[in-house]
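What you see is the complex with one protein chain gone and the rest in place.
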Amino acid sequence: MIAPLRAVALIAGKDLRIELRSRVVFNHVLPFAVLVLILFGFALDADSDALSSFAPGLFWVAVLLAALLAIGRSFALERADGALDSFRLANISPVAVFAGKALAVFVQLLVLEVVLGIGIVVFYGASLEKPGLLVVAGVLAAAGIASAGTLYGVVASQLAVRETILPLLLLPVLAPVLIGATRAFGDAFGTVAVNGWSWLGLLGAFALVYTTFGALVFGPLLEEG
Amino acid sequence: MTHIGYLVAGWSIGLGVLGAYALSILIRGRKLSSQVLPKRRRWMTSDGD
Amino acid sequence: MSARSLVSEGFDSLKLAMDYAVSLRSAVVLLGRFPALSGADISVERGEIVVVRGANGAGKTTLLRLCAGLVALYAGEGEVLGYDLREAGSAAKDWRSRVGFLGHETRLYGDLTAKENVEFALALSGRAALSARAQRGGGLRGGGQRGRELRHSTATGSPSVAASALERLELPERLHHERVSRLSAGQQRRVALACVSVRHPELWLLDEPHASLDADGRECVDDVIAEAAAAGAAVIVVTHEQGKVFDNLRTATLAGGRFMEALP
Partner (left out) sequence: MAENTNSPTSIPDNTSSPTTRILGWVTLAGLALLVIFAFFVSPEDSRQTADGTIIGQFDAVRLLYIHVPSAVFAYVSFSITGLGSIIYLWRRTRWWDHVAHASAEIGVIFCGITLLTGIIWGRPVWNTWWEWGDVRLVTTLLLFLIFVGYLAFRAVPNEPHRQARNASILAIVGALNIPVVNRSVEWWENRTLHQRSTLADLKIEDETLLTLMIGFAVFALLFLWLLVHRFRVAWLSKEAAEAGLEQALAERRAEASSSSGAEVSGSSRAEASSSVEARS
């Protein structure tokens, strides 16, 4: 039994170190997300007005799709022999396992958001007006996606159909994040006349609820019966 | 009656779905009953797990 | 084991639970709806090595996973290291940190190096802090190994626990910093066993530890197992091999999810 905070750092550090070595998220998921942005460009007929006004929403749809892959990858790392056996055998607190896995996903999502953010400026001509709002909304939304994604990711990872069931379970639940983050970004990019700051409460509440609940139920989720 | 097409469509879809679902439950129940011994079919009298 | 059964069955059952590292009685384990174990009985004492044989699908892997507390006991009884297997929930299963489990597939991270894998296992076990003290024993408590360890220490300063465990399993030092995915299957087995050994488990559960190893490697693994048992650990080895240390050991054969012969 080791201190929970140390376990969180170990697990997140291990996942990030593997990512730095294998570059699966960087080499596969990130280009995929950029590709989604480009496909939206084709789908919306390269209408630059439409693209710049829909840029925040398209950005977050691309983030959600990429997040599904990143979460799947996070649990594929541990899959070799059942669900996260080595943590159970090492008697690591399930809360720490949850936090560690979620933290690594969170960091990767932030990197994705930065690259995609540059992407919508370049491809869609979005112009940033409120950088502070953008950063806070991006961080809060990433935290919510990482927590909920880790919670649903472990449920899906125990099934043979994990790749197909994860989007079905996770995406409806993430709808409030998509709505809130899109509104906040809409204000940050000046595409809609709303007060983006008022949406941060929703994003924060979502992240808080899913982090708390995920930590609470992760123990039972890791066990068999 | 106004909107007669919408009314017929809405009600027939609603009642149709309910009827089909109820029927499917009854059929599933009959099929499963044949696989279960009578003494294990006492759903309400057992105290559960 | 409930208080009532202790009273009714008297002192014998208490003794039973205390003496054996593993004790299963009519253990049934379901994988989905499939009874992988269909009523297995086995007892293993501390310091004892038991060899489990059986055809593919006989339930060998499930037996090990049950003893590691990784799958739930569906019916029957069992104690591991004195703990009741029927107790559910991770809080009731902290004894699992005292079990070392080498799965049929190694649970290594392919993109980490051999040494990083062992270090991660060590750090998770919470024994990293003890590593400084453990220098004399290295990763393993063994008689023959201590001398070599000492020589090594004086020559190059103190090697880390992870490095000595890998050395004990005769993984060449140039491979310690190689990614595990680039190692051969046999070398991966050695790394995986090193991950088990650094945790100093009281119960070793080894699924085909000799798989894909050459003759030297098998001998080395046999030595490590014998050393663990000599130090008081119980060992269950699932194997097809006829290693030299296994010649005179108790052998149990699984078939159809239960043992063919009654074990004491």
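Letters A, B and C mark the chains as written, and numbering starts fresh at 1 in each.
One rule holds in what follows: a contact is a pair of C-beta atoms (placed from the backbone, for glycine too) under 8 Å apart; a residue touches a chain by one contact, two chains touch by 3 or more.
Note that the structure is predicted; figures quoted are calculated from it, not measured.
The chain not shown here is in contact, across the full complex, with A, B, C. Residue in contact with the omitted chain (choice from A:Leu69, A:Leu151, A:Ala188 or A:Ala215): A:Leu151. If you put the missing chain back, the residues of chain A touching it would be 151, 155, 158-161, 165, 168-169, 172-173, 175-176, 179-180, 183, 198-199, 202, 205-206, 209, 213, 217, 220-221, 223-225. Of the residues in chain B, those that touch the hidden partner chain are 1-4, 6-7, 9-11, 13-15, 17-18, 21-22, 25-26, 28-30, 32-49. What chain C contributes to its contact with the hidden chain is residues 26, 28, 30-35, 38-39, 41, 55, 58, 72, 74-77, 253, 255-258, 260-262.
Note that only the chains that are shown with their structure count from here on.
With centres set at the average Cα position, the gap from chain B to chain C is 52 Å. One inter-chain figure worth recording: chain A and chain C are separated by 37 Å, centre to centre, where each centre is the mean of the chain's CA atoms. Centres computed as Cα averages put chain A at a distance of 40 Å from chain B.
Residues 65, 68-72, 88-91, 93-94, 96-97, 99, 101, 103-112, 116, 120-121, 123-126, 179, 199 of chain C are the ones that touch chain A when the two sit in their complex. Every residue of chain A that touches chain C in the complex is listed here, in rising order: 1-2, 6-7, 10, 14, 17-18, 21-22, 77, 80-82, 85-92, 94, 219-220, 222-225.
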